[in-house]
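Every protein chain of the complex appears in place save one, which is left out.
Moving on to chain A:
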Amino acid sequence: MFKNQLKIAWRSIKKQPFLNALNTFGLAIGIAGTLIICLFIYDELSYDQMFLDSERIHRINVDAKFGGPGREMSQVSAPMAGAILNDIPQVEEVIRFRPWGTTSLNKIDSRELVLEDNATWVDTNVVSMFGLKMLYGDPLKALEQPNSMILTKSAVEKHFEPSSAIGRELIVNEGQTFTITGVIEDLPQNSFLAEYSVFMSLMGFQDAFQNEWGNHNYNTFIKLKHNADAADIAAPLQGMMERYLIPYAQQFFPGITLKEFEAAGNYVNYSSMKLTDLHLHSHRAEDMGRNGDINNIYILSFIALFLILLASINFMNLSTAYSLKRAKEIGIRKTLGSNKKGIIRQFLMESGLITFGSLIIGLAMAWIALPFFNDLAEKAISIPYSSPVFWLVLFAAAILLALCSGSYPAFFMSKFRPARVLKGSGETSLGGAKLRSGLVIFQFAISVFLIIGTLVVGEQLQFIQNKDLGYSKDQVLLINNLNRLNNQAGSFKEEVKQLSQVADATLSEFVPTPSSRTDSSFFLEGKTDQESAVNMQGWRVDYDYMNTLDLKLVSGRDFDPSIATDSTAMIINESATKVLGLSPEEVLGKRVANGLGEDALSYYTVIGVVKNFHFESMRNVVRPLSLRISNSLGYMAVKLKSGNFEETVSKIQGIWDSRSPGLSFDYRFMDDSFNEVYENERRLGKIFIIFTSLSIFIACLGLFGLAAFNAHKRIKEIGVRKVLGASVGQITYRLSVDFLKLVGIAILIALPIGWFAMNRWLQDFTYRIEIGVGIFLASALLAILIAMLTVSYQSIKAAIVNPVKSLRTE
């Protein structure tokens, strides 16, 4: 019986190649798209789950405001970890990381570069606490000694046999010598440690053992005891503030109490965040991993749902529409004694077959598309062929899909009454037309919504790209690791400046694109209360800084090497001026100190106010900032004149190589570095475009099929109209206009929803576009145009048919 049904199902599928090809293709695309998105989401959700007791590990966060705007940090002070372990009984273990950025390891004798990668200082218990897999070395004691370090397998294996790596000594950053005391398995892609391959023992890092509560530099993790609840430690965690931070602050503000501190509008709030939540929920400065965004997960989940829904709707729509052609078959089956159940089973069998075929094609499509997607999303996702769970879920989903999309047509058709459908050539009035229209509206509403999303994301990115940043990032070369040149850096800069293609150059570890940042409190001279403190960036720059980056002055003047006192001069930005409560003119000549009264370390005279420039993402407001002259080695920014950049870069590299043979010349252009800040948005934008196109395509497939069916159904009417004098244009219009009405309704539904949703997305940006009429108009026009193109093919095809053919009376 089953075999017979299968055979018949296959035959009837073959009988309508156009319909079933559309169905299969649409479903396959839907399945492929949804599959890729699901794999992506699964990967994003799996972050840091692999670590030992990951559900018990939490990170300590701090939100602090002390003069200037508040900051959300992922790092706390060095003594915090010890204090927590000591004071909070629910905590079993603590660990601190002190990320050290790109670090070079060289062999002692040959000075050959072994590795240049992200390194972090870490407490001794890193292997045991996170359950890292130690390949060689003692997991418990490896980091006990100062100047010991653990490397990942792939970090060492290029130069040594991993088993023989233990005990080898390497020079770190051209300075101290470290001994390799352990080799661990590479860290999984989906972990917060993925980007680190060098773990140096904090035992030799003096700063880690100072009782300094004022700096926040350590990513601190705690492991709770079994049965302990994160909520239980919230209060004692916040208690640290009064217990340690206030006494510390009293060194600077004698007698200050917690109340006074808070009364001035300041706060320090400690909290904990689950390790497994970090990847998607933490957007804090100095996060260790490259984090994703839970909002993207939501958006993508919706898109995945849309895709599969659209494909499924197509299936229902097309199947019911074409069922008219099969009404006779059903009538005959019924007169031959088949009951409703049998007919339903027959149609479900067909939809099952089609879904199965789509599944195979969809899997193949996903397999082909994944490398491209990985490239785009910077992921290493693969289809888990070997996982039985994957196949189980996939087949369960396919069966569900087949049932969902097949059941409506099946029940719909099983209701045909044989007497009516067998009466002859007369058209059976076909039910479900309203539902079909509703589904088309739904499909296009989703498509229009996605178009709006794509356009808004695109326009915002464009806006960011074109916004006046307050500095010039074009034609600026950023050379990294200037600190390696040490005292040669200055002469290197001078030599580069001599090049005819170079306009100017400046040395600093601080640039507007991602680089070093340092926050500290400054006080206006004569004001000793903590209220007039301004928390601002203190960037150390040289005399060419303003000119190279094309920063604009609002008042005052630039640093001048011929004025001796400029070594203690300061230029602040507009935001800082505002926090100080002075106008750009008033602030000139005022002195500020980083410290109070006798503790003041040094005084700086404000000589100028620089126009606010964006040194952080447009998500944030421009915070207070100060520039002062000081030796600071990190980057060299080189402003190039127009011309052959490649040639200039190679000339500069020549100068670099002549000074420091063996040191790699690491450079990039500033606008690339700028673009990276918005990489997440850019990726989102691209992903949006891809899946929007997919969903529109699927919706169009459905519309195409429906238009074909509609034209077929109205073939007699078209013939009559033509005989009575209708032109091809008029017929085409008649056939298309009904569909366009549906698309019009869809647009009306989608516009307000799109406006609402995308406005919410934009709220994340402090600097953002207004969603204008233009976007709505463009989305509507695009949808109409696409629908028109889709429908018109079938309409024109029907309209040019010779009426003699359609009006024959047989």
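Note that a contact is a pair of C-beta atoms (placed from the backbone, for glycine too) under 8 Å apart; a residue touches a chain by one contact, two chains touch by 3 or more; residues count from 1.
Going forward, contacts and distances are computed from a predicted model.
Peer 1: Name the absent chain as its UniProt record does, using one of the following: "Oxidoreductase", "ABC transporter ATP-binding protein", "Aspartyl/glutamyl-tRNA(Asn/Gln) amidotransferase subunit B" or "Electron transfer flavoprotein subunit beta".
Peer 2: Of the names offered in "Oxidoreductase", "ABC transporter ATP-binding protein", "Aspartyl/glutamyl-tRNA(Asn/Gln) amidotransferase subunit B" or "Electron transfer flavoprotein subunit beta", the absent chain's UniProt record gives "ABC transporter ATP-binding protein".
Peer 1: Would you mind spotting which of A:P79, A:G453, A:G719 or A:G754 touches the chain that isn't drawn?
Peer 2: Touches the omitted chain: A:G719.
Peer 1: Of A:Q498, A:S658 or A:S727, which residue touches the hidden chain?
Peer 2: Checking the options A:Q498, A:S658 or A:S727, the one contacting the hidden chain is A:S727.
Peer 1: Across the whole complex, list the residues on chain A that are touched by the chain not included here.
Peer 2: Residues in contact with the chain left out: 716-717, 719-721, 723-727, 730, 802-804, 807-809.
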